[in-house]
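Report on the following structure.
With one protein chain withheld, the remaining protein chains of the complex are depicted in position.
In order of appearance the chains are A, B and C, and numbering begins at 1 in each one.
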Amino acid sequence: MTHRIAILGASGYTGAELVRLIAGHPNMKITALAAERKAGQTMAQVFPHLRHLDLPTLCKIGEIDFGQIDLCFCALPHKTSQEIIRELPKTLKIVDLSADFRLRDPEAYQEWYGNPHAAVAMQEEAVYGLTEFYRNEIAAARLVAGTGCNAATGQYVLRPLIAAGVIDLDEIILDLKCAVSGAGRALKENLLHAELSEGYHAYAVGGTHRHLGEFDQEFSKLAGRPVRIQFTPHLIPVNRGILATAYVRGAADEIHGALSRAYADEPFLQVLPLGETPSTHHVRGSNFCHLGVVADRIAGRSIIVGALDNLTKGSSGQALQNANLMLREPETEGLLMAPLFP
Amino acid sequence: MTHRIAILGASGYTGAELVRLIAGHPNMKITALAAERKAGQTMAQVFPHLRHLDLPTLCKIGEIDFGQIDLCFCALPHKTSQEIIRELPKTLKIVDLSADFRLRDPEAYQEWYGNPHAAVAMQEEAVYGLTEFYRNEIAAARLVAGTGCNAATGQYVLRPLIAAGVIDLDEIILDLKCAVSGAGRALKENLLHAELSEGYHAYAVGGTHRHLGEFDQEFSKLAGRPVRIQFTPHLIPVNRGILATAYVRGAADEIHGALSRAYADEPFLQVLPLGETPSTHHVRGSNFCHLGVVADRIAGRSIIVGALDNLTKGSSGQALQNANLMLREPETEGLLMAPLFP
Amino acid sequence: MTHRIAILGASGYTGAELVRLIAGHPNMKITALAAERKAGQTMAQVFPHLRHLDLPTLCKIGEIDFGQIDLCFCALPHKTSQEIIRELPKTLKIVDLSADFRLRDPEAYQEWYGNPHAAVAMQEEAVYGLTEFYRNEIAAARLVAGTGCNAATGQYVLRPLIAAGVIDLDEIILDLKCAVSGAGRALKENLLHAELSEGYHAYAVGGTHRHLGEFDQEFSKLAGRPVRIQFTPHLIPVNRGILATAYVRGAADEIHGALSRAYADEPFLQVLPLGETPSTHHVRGSNFCHLGVVADRIAGRSIIVGALDNLTKGSSGQALQNANLMLREPETEGLLMAPLFP
Partner (left out) sequence: MTHRIAILGASGYTGAELVRLIAGHPNMKITALAAERKAGQTMAQVFPHLRHLDLPTLCKIGEIDFGQIDLCFCALPHKTSQEIIRELPKTLKIVDLSADFRLRDPEAYQEWYGNPHAAVAMQEEAVYGLTEFYRNEIAAARLVAGTGCNAATGQYVLRPLIAAGVIDLDEIILDLKCAVSGAGRALKENLLHAELSEGYHAYAVGGTHRHLGEFDQEFSKLAGRPVRIQFTPHLIPVNRGILATAYVRGAADEIHGALSRAYADEPFLQVLPLGETPSTHHVRGSNFCHLGVVADRIAGRSIIVGALDNLTKGSSGQALQNANLMLREPETEGLLMAPLFP
């Protein structure tokens, strides 16, 4: 059986990445691609790397007959997404890649995003899309909220440690380095090639990055008490990749054991031998996440490093993985391609 | 039926690219990986991006039981390749990715490579591996010689024009821009990141690049008379991609027509609408080649631009495409993945 | 004596580059910096790399007392520049970095830029700013028109050959590779890091790039008869640098001789030994231009390669060199810094 797929927001990077991945899926067929400002154009005009594919012409969302769609990916901008999803048929399966349904608490949403939520009821209904930790809920869900790409990386690094009780919950620092495509295809001066390449910097320093809302929600829920971490992202002049370096209090061997046990059966989460750490080079273009643990020279302190591709495992790959669960497809279908190196 | 595959020279970039591609092939299984200096290591140690795959440990060539191999890819250095292949069982199907069997004429080989050929008889037997133009011969061959990556790009741009007689054979200039990985994983000062990134330059200027031997051989054979082109490669600080800009005498519409007709049924060769030109961005990591034609402002002159990924369509993808033919697999099997962008 | 300098359009890359260079000039002081949309901000806010300098706050052009200015650099967008310059005091020395006064013929201007010129009389008065070839005129000029950065590179490669009569004027092909900063700080999707890095492509193929207007004007004037070349620029994912590869008919030794003689006393134009070619790596951040000549394997054909930094020798360095002449400063003052490598 072939599932009929719609992608809203097909002219952005996560939209294009979804098309790339679904093109390799044997049981999905893209039957609608929407992009408001580029409606009427072909996907080959907007993304020439997809010109070999037989794809529907870009249309406006209003032109889609959602009765003919089995699952809809929403790769729309934050805030727009909730307004659109609110109006979609209530029977439609939806995987949202925006930030709009990640936070379950309307107050937390307003605090981090600055506006009241436009679809509070759906906010409650939405399942948080970190596949490995919400598998059953996702399989049963109608609306799944894709996680932040930084938030996914940090959680892959830290969740098993929090769950296993092997680290001090009040002493977690996450220094993260992310690639450029995470900022999307927006026309901003600070995203120009000449502004970004050949240098790097921190941003949202001091605890202002919105993905902290996800960390707070998820880690506190997991620990059963409030957990607040320190989190500093840095922008690296590379197109794909997130590297998260976590500084924690805990024994490296226990931490490595907790990670290894938690991910022993996970197809996409690979724990390196104790003492080795990963590189974003080795996950690029793939749905894999590599994780490594090292003991610090100071007794009782450890470093955990995680690497994934922000557009794949960090967003569109995760979205397809979730869609597979929602459609009763094998979870890894269309997602096992090897990373591209060099 | 699953074909048993060996790769000799698995610790180089074309070897790793073969593994990446074959991992997605339903009817091939890698049963031997050889790398003399890294024998005993796992592929994950040499190429961590392949750690999720279940692969044989690297061995020495002498350790392989070639009676258990259906097809062998040789991704060895030039000159080494002919010495190894000469000793392999005469019944073994071989796709060679080195330069050793590209030139059919022993004298031409010696002229361009500086040493007498060590396996002259096999040189005659080898089929030139430019798939779209030697399909039948490749399907029937025991030994296929992969083309140079620059040579492939230039031929995709020019062969249909020479064959159709729509350009002046004495006035062909090929200005080519190639990526860094084409030089392999060799330890050379001029391949260091600090030497290459943030700048670019021409090399082998004036007609000294060895791929000219292939152009001379193939274009002359095709034209039925000697054809010698001008060819200048440039090194661009990017890991994958070749862009070839050809300056010819001929009418753009006739050229575009000749290309379009020649490649109308080719799955991997995509001719853009007249007036558009391609980018290496849009073929990266894929087996596609994009081609475009534009009329110059000077009447009777045209520019043709071709783009492909040197490691895929330019070497390992081509090799797999040829292996598919040799093993009676569908020609495109394992090769239809979309390019990676951004 | 310290010259008082104004820069209009200080928030763009050529404006910032002027500030960088003038900061090292012993006899110039920047007394006004204009940037309409960023007026009121400090230069450190707009360009943090200049934060160590004591600079005037950005203002609007209308706020500048031009009676207190000795020389004004205009680094404004094309078309805006002519409208602003038309209104400036007629006694003010001006170096314009836009395209507005490069073409002397109003019809040629309209043909290439698509609109009638708004200051035709000044168009006639303006001196073309290719320093080494218009030195006396520049020293005596009130208004100097900076050349296009590609146009400068191509002319350094070709002018001495045309002047010496050592090449065929009807058989000149210029294949040029330029860096990203040449496109300025404009908010365009195709200038985003994720769109540009890791790939490259041709643009304005077929003779549509506006710098051809300059080539036509200058080469025809020099030859005393119409000269039209073929010119294809390519965009390379590097921030600074232009590499021009010229294909000509002529003897390499004569060409090398003509270049060497023409530039024997030029401080910034360096001719490499016959057979060697330059790299943009080795001129980055400097006012030098490196040039090399190689004989092709086809008798009677030669390749000349030129490299310079588009923001320095290609625009702002050239502008300062011209300003030095206009203000009776040593021509090289503030311009002899070594390139930055790696």
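We adopt the following convention: a residue touches a chain if its C-beta (ideal position, glycine included) is under 8 Å from a C-beta of that chain, and two chains touch if they have at least 3 such contacts.
Computed from a predicted model, the values in this text were never measured in an experiment.
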| item | value |
| --- | --- |
| Partners of the unshown chain among those that are drawn | A, B, C |
| Listed residues A:L50, A:A183, A:V238 or A:A262, member touching the removed chain | A:V238 |
| Residue among A:V46, A:L103, A:I255 or A:A295 touching the omitted chain | A:A295 |
| Candidate in contact with the missing chain, chosen from A:Q68, A:Q110 or A:Q230 | A:Q230 |
| Absent chain, residues of chain A that touch it | 173, 175, 177, 194-195, 197-203, 205-208, 212, 228, 230, 232, 234, 236-241, 243, 245, 247, 275, 277-282, 284, 292, 294-298, 301, 303, 305, 307, 341-342 |
| Hidden partner chain, residues of chain C it touches | 13, 16, 19-20, 23-24, 47-53, 180-181, 198, 239-240, 267, 270, 278-279, 281-286, 288, 290, 336-342 |
| Residues from chain B at the interface with the omitted partner, ascending | 13, 180-181, 185, 187-189, 191-198, 237-239 |
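Everything that follows uses one rule, which is that only the chains that are shown with their structure count from here on.
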| item | value |
| --- | --- |
| Chain contact topology (line, ring, star, complete or other) | complete |
| Where chain A and chain B are represented by their mean Cα positions, the distance between them in whole Å | 36 |
| Cα-centroid distance, chain B relative to chain C, in whole angstrom | 39 |
| Between chain A and chain C, centroid-to-centroid distance (C-alpha), Å | 45 |
| Overlap residues in chain B, where contacts from two or more other chains coincide | 198, 239-240, 278-279, 281-282, 284, 342 |
